[in-house]
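What follows is a short report on a single structure.
The complex is shown incomplete by one protein chain, all other protein chains being positioned as in the whole.
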C-alpha cells in the first residue's frame, strides 16, 4: 500500500541544503567548523577574507545535487559499517579505515573538483595533513563503535571547494578593481 | 620599457567570456554549434529544453576562469603545433593526433567535471562518437597544415558541461513542481 | 570472543582476483562477458586483437587493490539497496538509479583511469551507449527487487580499462617492430 505513493527522487536546492545540514549535525559536524578550515586556508593569502563569505560558500555547496548525493551516501556507508551490515572483507576494510582504501578520497576529489582543480589539490592537503574538524572526525573514528571513514573526506572536500570558491570571488573583485567595469549579472560567481 | 607596465593576469568573467568567444570564432567555432550538441543531447530526455537555455549555459561556462585557461592554452597548443614550434617527439604526436595521446581528453574531462560526473560521461560519449561540430573539427584537423587536436576536446567538453547544467535546471524545475515552494535566491543553479 | 582474532585487511593479488571473480559471478557477471566488450572495442582498430589478451587483461585488472575495493563496495551497496537498508532519500535514489545520480560513474571513472585517460573516455562511451553485459545489467536492474546501479558502471569500467591495456600492448608491439629491439624486462606492460 505504502508503495503506491510515487517516490520522491528529486529535491529542490533548499531541501537538499536542509537535509544535508541535518545529516552533518547528526554525525557531529557543525557548518561553522567546515567554514573555519576554509577561512584558515584563504586568510593566508589575503586580508580580505571574511568568515561570512566562507560560510556562504559552504551553504551554497551544500545545496548542490552532486554534493547532496555524496553526503547522503557517505553518512549511510559509515552508519552501516558501524552497524556491521556489510558482508565480506569490505566491512573490516571500511570500519578500520585501511590506509590503502581510497574510495572515500575518490568521492572527496569529485566534490572538491566542482570548483576546479585547485579545489582538488587543496583537498589533497587537507586529506594528508588533517586540519581542524577533519582531524577531530578522523580521531573520533578510531574509537570503538564509531566509523567516520567517508565523512571526514566529504567534510574536507566541502571545505576545499568552499576555499576555491572564496579564491574565485577574491580574484573577481581584483579583476574588477583593474577595470572599473560593473559586474554582468549572468556571470555571478557560481 | 614595455615590461614596466604591470602584467594583467586576472580577468573579469565578462572579459574572459569575450576573449574566449573571439578565440573560438578565430579557430572556426561558433557558439551556436556548441549549444546545438547540448540541445541534441538533452532534447532526447525532455520536451522542455529550449535552444535559449542551451546557449545561456554555453555562455555562462565560457565565463569561468578554469575554462578560460583551458580554451586559451588549447588554442595556442594547436596553433604552435601547426607552426611546428614544438621540439622533440611531441610535435608529431600532437600534430598527427596520435590515438593513444590523451592529454587533450584529460583537459576535456576537467572542463566537463565542473558541473559534476554526469558531464564527464557525456564528454566520453561525445569524444568517442564525435557529434556535430566536434566531428567537423576532427575531420578538418586531418587536412594539411591544420591541427585541432586539443580544440575538438575542449569544445566537446563545453557542450557536455552545458548539457549537464541544462539537466540540473530541468531537475530543479521538476523538484519545484513537486513542492510548490518558490526558489531560494542564494541557491540559483550555478 | 570472535573479535580477538586480528582482522584481515590486506589481501594478496591472487586472493583479490578470486574474491572478485566470486562476487561478480554471484551478481550474475561472467568474466568472458567483460572481455567481450573489450574485444568488440579493440577489434575495430586492429586485426591483431585476440580474445585471450582481452581475458588476460580483465584478470589482471581484477587483481588490483583499488579494483578489489571498488567491486566489493559496489556489490554491497547494490545488495543493501535491494534489502532496503539505507535510511533517508538515498535509498530510493540508488534503488531507482536516478539519472542525475553520478557516484556510480565517479567510481567507474576512477577504475577506468588506472590505465590512463583513454580508459576514461572509453568508459564514458560504454556508460552512455551501454554495450553487451552493461546493457543486460542495466535492464535487469529495472526489475522488481534487483538493483545494479553500481555494478553496471564498475563492470563497464573494468572493460574500459582492459580495452586500454590491450591498446597499450598493441602499441608496444608496433613500436618494437619499428626498432627491432627486444623488450626490457622491467618495462613490461603493467
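Note that the chains take the letters A, B and C in the order they are written out, and that residue 1 is the start of every chain.
Here is the rule we use: a residue touches a chain if its C-beta (ideal position, glycine included) is under 8 Å from a C-beta of that chain, and two chains touch if they have at least 3 such contacts.
Only a predicted model underlies this, so the values are computations on that prediction, with no experimental measurement involved.
Enquirer: Given the contact definition stated above, which residue among A:18, A:92, A:125 or A:173 touches the chain not shown here?
Expert: Only one of A:18, A:92, A:125 or A:173 touches the chain omitted from view, namely A:125.
Enquirer: Of the residues in chain A, which ones touch the absent chain?
Expert: Contact residues on chain A toward the absent chain are 45, 99-100, 102-103, 105-106, 109, 116-118, 120-125, 127-129, 167-168, 171.
Enquirer: Taking the full complex into account, what residues of chain C touch the chain not shown?
Expert: Chain C touches the missing chain through residues 8, 10-15, 17, 56, 59-60, 63-66, 110, 113-117, 168, 171-172, 174-176, 178-179, 181, 183-184, 186-190.
Enquirer: Contact with the hidden chain only, please: which chain B residues?
Expert: 7-11, 19, 23, 65-66, 69-70, 72-73, 76-77, 79-80, 85-90, 92-94, 96, 98, 100-103, 106-107, 110
In this text, only the chains that are shown with their structure count from here on.
Enquirer: Suppose each chain is reduced to the average of its Cα coordinates; what separation in Å results between chain B and chain C?
Expert: Here chain B and chain C have centroids separated by 28 Å.
Enquirer: Which residues of chain A are in contact with two or more other chains?
Expert: Residue numbers touching two or more other chains: 8, 10-11, 65-66, 110.
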